[in-house]
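After this line comes subunit A, so read on.
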Amino acid sequence: MSSEANYWERFQEQRIRRRIFLRSAGVTAVGGAAVALVGCGGGDSSSSGTQAPSTAKSGATTAASATTATRAKPAGNANVSVATLQEQSTSPFFQTGGLSTPIFLHAFEGFYRIGADGRPAPALATAFEQADAQTITFKLRQGAKFWDGSPVTADDIKWSFDAYTSQNPPAAPSVVLKKAVDSVTAPDPATIVVKFTRPIPFQMEELGVTGVPRGWPVASRAYYEKVGADTFKQTPMCTGPYQVTKNSVGQFVELQANENYYDPARIPHVKTIRLNIVPEQQTRLAQIKTGEADVIEGIVGPAADSLKNESSVKIVKTANTALLTVRFFDLWDANTNSVQKDPRFREALNIAVNQDQVAKSLLKMGNPSPGVLIFPNSSGFDAGTLKPRAQDVARAKSLISQAGATGSNFTLGAYTSSSYPLIPEIMQAYSGFWKEIGVNTKIETKESGTYFTEFQAKTPRGLGPISFPNFSSGALLLVGYYKTGAAYSTTDYIPDLQDVITKLSAEFDPNKQNELVKQGLKIVYDGFYMIPSPFVDSLWATGSKIKGWDRIAGVPYVNGLETLTLSS
Partner candidate 1 sequence: MASEANTSPLLEVRDLHTHFVTRSGTARAVDGVSFTLNRGQTLGIVGESGSGKSVTCMSIVRLLPKTASRIAGGQVLFKGRDLLTLSEDEIRAIRGAEISVVTQDPMTSLNPVYTIGNQMEEPLRYHQHVRSGNQLHERVVGALRQVGIPVPERRVRDYPHQLSGGQRQRVVTAMAIECHPSLLIADEPTTALDVTVQLQILRVLKEVQQNLDLGMILVTHDLSVVARICDDVAVMYAGRIVEHAPITEIFDRPRHPYTQALMLAVPKLNASRERLNTIPGQPPDVRRLGSGCPFVPRCPKATERCREEYPPTTTVGESHTVACWEATS
Partner candidate 2 sequence: MLAYVASRLGQAAITILGISVIVFALARLSGDAGALLVPPEATPQERQDIRDALGLDRPLPVQYGIFLKGVVTGDFGKSFRFGEPALEVFAKRFPNTLQLAAVAAVVALLGGVSVGVLGATHAGGMPDRVITIIALLGQAVPSFLIAIFLMLIFSVNLGWLPTSGKHGTLTYIMPAVSLAWYSMAALARMTRSSMLDVMETDYVRLARLKGLPESRVIWKHAFRNALIPILTLFSLQLIFFVSGSVIIENIFAWPGIGQLTVQAIFSRDYPLVQTIVLVTSSFLVLLNVGVDLLYAFIDPRIRLT
């Protein structure tokens, strides 16, 4: 699961700089949207215009599909420019789940990987069984091979667990995994049994890192022991559709097609891919024009316009990659008699905003959201219940006056995010909407690191936004972000909701979990606990060399490069 905090602050400064440039260059203030850069286009096949068969989906669920027998060997090369790969770690055992995700998604796998719909899909395991709350048994895929052609064994998987959880310093997600896992055993070569120290209700999704919703990254023990830790870190030996062949610090990571991949449908078409680190959007735009890059990430509105005249450049989109909600911080204080506790006040602030206007004139993209932290592709999302609300100023005004909140004053936090563009500008707009209904807000913009730290400490009061990249598990959203005490929750003291979450944490049936997720989200929706802002998209540009490309739904990072096809 991607960690928003990691994800946010990393792009921070590029964003700011880009914005300054765009402004000074007289483009427009939407430069800030640069950061939606990490967006991506997955399930949106119509806009991606790809011709590649929807192999990702079939490959995700079944092993081999017969149609792929005629497939040509991987050939050619492509250059992909990304804004950053952050720590650029090519070690499967040091993955923080942040902006180095493009490496992970193509090179590393665990029992399960992220499928085309953003939900777990079988990888090194073909199935799993949860006999009791604290035991999960994985059936291993037969015939899975490392990049060098050697078979993946149960021993490699066990060894990888130890290696992953004993890194010093640890990658943060591995600390959580290590504490939760009691033992990893292999009763036979085709089975791995994981015993936990506590009940694991979400099929181990709650312990994953980006790209591995169930399990941990698996690497070859024999190779590690042969080449040693230092070489391994640079060029490891794993199982993904692409092999890491070069890691040049601060410059690029080179990937080579893995022709031994167990799912023929996911054997890449393009033989060599370079992920080039090009932080500045203007430079990436120049690259797509000169042909130095074949795929670039992070296109924002005005930049997309600048590419319109380039006949060979195509813009592709992944919808709904990030969401912003404004929170009622006074709810953190159980003892306050703040008007924020009054549902009429919360409703008024909800329906005072005009999301359509924000999407069209400010963001120049995106769709209205329901005012609940959930994504359309998340499990447990019910479009029927969670309808975006329309603006109703008259009702909002009357609710405010009923709540006795006319003329009330609040501070309104703001920060610049990498995942969601133009937050300060949107807060400015919201401040205007609320002024209209008689609620005054004073905007206080903070550096993101400070803002998040304070948010986690739950010390701010008043109102403030918080943004999230796409998250596909509704259950994990509820437990991770709605539960009392969770780092980014503002729904701590809502008894009904906490009851649902408690039940959810004890429920092991995915279908019943989804029902509980729906219940919980409805409580939030009906109680107006969050003020909505539009879902935003991620945009990429592809050059003339690229014929087709499928991407994972909702994932804002570069992904699905194995589906990339070149024009002949």
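Regarding candidate selection, all candidates are chains of the complex that A comes from, given by their letters.
Keep this in mind: a residue touches a chain if its C-beta (ideal position, glycine included) is under 8 Å from a C-beta of that chain, and two chains touch if they have at least 3 such contacts; residues count from 1.
Remember, it's a predicted structure, so these values are computed and weren't measured experimentally.
*Asks:* Which touches subunit A in this complex, 1 or 2?
*Replies:* 2
*Asks:* Show me the residue ranges of subunit A that touch candidate 2 in the complex, using the header's touch definition.
*Replies:* Its residues touching candidate 2 are 1, 3-6, 9-10, 12-14, 17, 21, 24-25, 84, 86-87, 89, 91, 94, 96-97, 167-173, 175-176, 179, 206, 248-252, 276-280, 282-283, 286-287, 289-290, 292, 447-450, 452-453, 456-457, 476, 479-481, 485-488.
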